[in-house]
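With one protein chain withheld, the remaining protein chains of the complex are depicted in position.
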């Protein structure tokens, strides 16, 4: 990638400053004054770039690497050529992520539209809404009656904050999102076009068609949650829909009414979670997974992409398939399917007989 | 759930009034003056709450229940402790839904932004558009030339109504939706971010890439349809895309050009229906189902979540799987898969041999 205008590299930090920020140390104190400005993958890092390695498989790429620093674990330090400064870290991946955030603070938050003024004149803000100082409201945002927004939060262009919604401090609501009937903690990021807090899907069959069941719950989003573009999270029916602290949700995820997701979960794109399901802490859910309503997923569960979950899943397990079963079984069956194909192809005349 | 600010309970109704509204009757006329204000699930109903039961399994929860009324069928009335007033109804679920709507009329419609004025000054309305009296247009909505909007309809903040679009009476278009090339009946609800009436996906392969096939049909949405957040419904190619009366569509559903859906269907989140498919009346489609183009689904069909429909389905059947087959067969095969896993785990040494 050629240099781009969207994220300019940092003006430069000394390696010693970076190491201190990371809580890491330099392998060789002589490198303390080396200047770094950016992060890059190992295979195309240049002067000024910091990269990282996680295993001995990176050995070959290191030989020609032009990075100004590599972050690695002590056990791998012998791999690094003499001319490349080394930052020692027991968690190089996390240290690399932190370095990226230090170099590109603007990239930690959704793209900013208005810089010059705190409240865009084109925004429509109900007079009863309470905005702490330092709140930024971008062009054409709409903020309803009695909404409350904490210091340092940015309300993006064209976003919609419903009446009575409470948003904590240092949140970013990206352009075009809508947030209704919700209480939102601190440090939350909601990306473009996400739809939070509309009606859940609930009806009772009646004599002249389906009768709407009122959805009078809320959406509770705890601190440091991130919610992807065009994701939809319905408010609770008579309970609340809850997204736990630190959980990260990708784009185009659908979360039904009354769903409760624990802390520090990762939910990949296009997942659907039906109503009233409970998901523990630290759960990882692959893309396009579907989870039935009213089931319970234990802490630390990992679910392979495209799986269909129809039953409770015990904590700590890995699962895959439709219906989901232990991942090992699912992968074995998948391998059998693939090898059947290969046998058929290698059998003399096999192709003709089909 | 603690009391919330988004939906305040009703100021109070007498049970006799509620029963009359429901077309139901009190088991004991002495309870006519009991005051009720809200609905709640059986397990945490308190004074003022109405709840309902459908089977004898609720017996234990009823013992400690503090509800001010329970709706149930005559056949279950002996379950209800003496101190709880009973509303007799042959369809307690429907009666409960109706009660919820009576207590929380605001929850029957998308969240309202502007209360003070009928036409927000920031809305951009083409002078040739015709709005009946009582139409409410919220901030920053855009209404195109020659659009017509019926009495009692609310056009939400930031929503977009295309030129020539006709919307009936008592509809609610939620914030951030866009509606193009569409004729919409009465009592229709369209949720946030739904996209109605854009181009279908149609191309002819040409010598220098795909050539766009113009999409000159419309979207017809009949009375009392509800369409979920971020759902997309393409307009017809040379025919119309039609959503039948009373049909309810959840979030993030994709409906291709020329699709015709009958009356009183329920389509759960993230379903995709490809072009020119015809779906009968009363069809129920589970989440993440995919339906091929140009197939016909008979009246009353039920399709399990995550199924893939590649062929016509006969009326009244239940189907599941990819490819979809009779539900009983699909569930049997799923059970066999699950039991294989269990046998393997219980076999001595089974785990090591894999």
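For the reader, a short list of remarks on this structure follows.
Each chain gets a letter, A and B, in the order it is written, and its residues are counted from 1.
Keep this in mind: contacts are C-beta pairs under 8 Å (C-beta built on N, C-alpha and C of every residue); 3 or more make two chains touch, one makes a residue touch a chain.
On a predicted model such as this, the values are computed, not experimentally measured, just so you know.
Taking the complete complex into account, A:120 is the one of A:36, A:87 or A:120 that touches the chain left out. Of the options B:56, B:74, B:130 or B:332, the residue whose C-beta touches the omitted chain is B:332. When the full complex is taken into account, the listed residue touching the unshown chain is B:142, out of B:142, B:295 or B:315. For chain B, the residues touching the absent chain in the complete assembly are 122, 124, 140, 142, 144-146, 158, 160, 162-164, 176, 178, 180-181, 193, 195, 197-199, 201, 203-218, 230, 232, 234-236, 238-240, 252, 254, 256, 270, 272, 274, 288, 290, 292, 308, 310, 321-323, 325-326, 328-329, 332-333.
Mapped onto chain A, the footprint of the missing chain covers residues 1, 4-7, 39-41, 91, 93-94, 96-98, 100-101, 103-104, 107-108, 110-113, 115, 120, 122, 138-140, 157-158, 174-176, 191-193, 224, 226, 228-230, 245-246, 248, 250-252, 263-264, 266, 268-270, 287-288, 305-306, 322, 334, 337-338, 340-341, 344-345, 354.
We take it that only the chains that are shown with their structure count from here on.
Centre-to-centre separation between chain A and chain B, using Cα means, comes to 28 Å.
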